[in-house]
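All protein chains of the complex are present and in place, except for one that has been dropped.
What follows is chain A.
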Amino acid sequence: MKKSSIIGIIVIAVAIAVIISTYSSSSTYGSFKDAAKTTSSLQVVGHLVKDKQLYYDAHKDANYFSFYMTDNKGQECKIVFTGTKPQDFERSEQIVLTGQMQGNEFHASKILMKCPSKYTQDKVEITETKAKTANI
């Protein structure tokens, strides 16, 4: 057999292995219900419940942050995160959590949030502009 065909076979084999390993380690976005069924960690997309308390008190424990989130199916759940409160958390529009259920709480190991208020967005600033006009 020619060497080029051997290399070709190796390349195809590795490529298939990569695709399979990627596919098997890729997860799906789940809901809290899904999380309750499994012990492994998964990702939940949802929104911050803004009228419930965000709890972080550095004096008591600098590594405890809790809040409430509804997943995309509308189920609400208490979230506990080991760490400090992420910057600008209140303004988050959408949150992606990685973690698992512990009893009734979802323990997140990672929080990724999408903020509308970052510099690129204009919306928030308009309300400020409006407020300025109102003052006059």
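The rule is short, and it goes like this: a residue touches a chain if its C-beta (ideal position, glycine included) is under 8 Å from a C-beta of that chain, and two chains touch if they have at least 3 such contacts; residues count from 1.
In this section, contacts and distances are computed from a predicted model.
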> According to its UniProt record, what is the protein name of the omitted chain, chosen from "Amino acid ABC transporter substrate-binding protein", "Peptide/nickel transport system permease protein", "Cytochrome c assembly protein domain-containing protein" or "L-beta-lysine 5,6-aminomutase beta subunit"?
Replying inline: "Cytochrome c assembly protein domain-containing protein"
>> Touching the absent chain: which residues on chain A qualify?
In response: 2-4, 7, 11, 14-15, 18-19, 21-22, 25-29, 41-43, 45, 56, 58-64, 80, 82-85, 87-89, 91, 94, 96, 98, 102-103, 105, 107, 109, 112, 114, 117-122, 125-126, 129-130, 132-133
